[in-house]
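Omission of a single protein chain aside, the complex is shown with its protein chains in their original locations.
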Amino acid sequence: MNRVPDSELVLVPGGTLITATPDDGRALAITMARHSIHNIQPDLDILKGGRPNYSTNPDSLVAVSQVIAIEFQTIAAANGYWRG
Amino acid sequence: MNRVPDSELVLVPGGTLITATPDDGRALAITMARHSIHNIQPDLDILKGGRPNYSTNPDSLVAVSQVIAIEFQTIAAANGYWRG
Amino acid sequence: MNRVPDSELVLVPGGTLITATPDDGRALAITMARHSIHNIQPDLDILKGGRPNYSTNPDSLVAVSQVIAIEFQTIAAANGYWRG
Amino acid sequence: MNRVPDSELVLVPGGTLITATPDDGRALAITMARHSIHNIQPDLDILKGGRPNYSTNPDSLVAVSQVIAIEFQTIAAANGYWRG
Amino acid sequence: MNRVPDSELVLVPGGTLITATPDDGRALAITMARHSIHNIQPDLDILKGGRPNYSTNPDSLVAVSQVIAIEFQTIAAANGYWRG
Partner (left out) sequence: MNRVPDSELVLVPGGTLITATPDDGRALAITMARHSIHNIQPDLDILKGGRPNYSTNPDSLVAVSQVIAIEFQTIAAANGYWRG
């Protein structure tokens, strides 16, 4: 198996939900969503084989964006919404 | 690749979840949802190629509206619901 | 393009999430969900062309009702659940 | 059009999210979900025509149960989870 | 009609969201999700007829697990996350 690199399997990169800015929090949400998928399916060839399908299919893109929105809810709450 | 402009890739436009009004918050929710998708698929030609499908398909429109509703939950909480 | 009227594009009708009653809050949730869709697809002919499909398809009706439920979560929290 | 009775269109039956018991709250969640659908599609013949499909299709039943779960989150929060 | 037993129709078994342990809370989430479905479709023969389909279809299993996750959010909040 052509395994995804270990760095792509870290469940919470950086080990904390706290980020400096909303933008960083959003980037963390995207990474956490991607790493979930890598933990379920760590075979890079299968992942790459599927990418042309979901990343060009509008409904799949919307589904991914929903997962990001849910992860971001958690991260934003963790950071007190960066109210400052 | 015909890449989406950089401005369409900013994860949290304005760098804050705080907005002056509910209407501005709602507009931010829509933009954040769209920019998520641009970050996953930054090829403008593929995005434009898919748009006629999802934007005329009622079920796809409902799926997009759900992502907006979830993003808005976060933004509304961040703003203390603009209770005033 | 046969554009939806401007009133159908207002993101948060009334400009506030605060309503007098739960019933008014629920009505606002329905309107906000509908206006999201109008902002993504403002062509009335396309919207009307799709309506016979989603409004008679039980699964589509359930999907719409889920978006309303999510919008209502936000509005109910904004209003302190109208505990009175 | 064979319109659903007016009582089936009330968005928040009883006009409040506050209920005496969790069971009553759950019943309200089910009713609110159903009345959402009636407001989108108030034609009883179309609703009845669709029912044999969604109510015997396991995936549709699961979708309905998800909407009920979301409505119940709101109602349970409104009632302080009936902690007593 | 071969109706599900009355015990399978109780919306909130035990009449409370409060449980002794997280495990009990999780079991309640599963039961509440199942009883929602029984209230929408109380015909045991139809339910049993559909079970071989959804319980062997991976996507249906995932959909059910999502409803359980949502119910559990409510129950966990009700119990102060059993921090105690």
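Going by the order they are written in, the chains are A, B, C, D and E; count residues from 1 in each one.
Simple rule for what comes next: a contact is a pair of C-beta atoms (placed from the backbone, for glycine too) under 8 Å apart; a residue touches a chain by one contact, two chains touch by 3 or more.
Please read these numbers as outputs of a predicted model, since none were measured by experiment.
For chain E, the residues touching the absent chain in the complete assembly are 21-23, 25-27, 30, 55-59, 61-66, 68-70, 72-73, 76-77, 81-83. The chain not shown here touches chain A at positions 10-12, 15-18, 32-33, 36-37, 39-41, 46, 49-51, 53-54, 60, 63-64, 66-67, 70-71, 73-74, 77-78.
Operating definition for what follows: only the chains that are shown with their structure count from here on.
With centres taken as mean Cα positions, chain D sits 17 Å from chain C.
The residues of chain B that reach two or more other chains are 63-64, 66, 70, 73, 77, listed in rising order.
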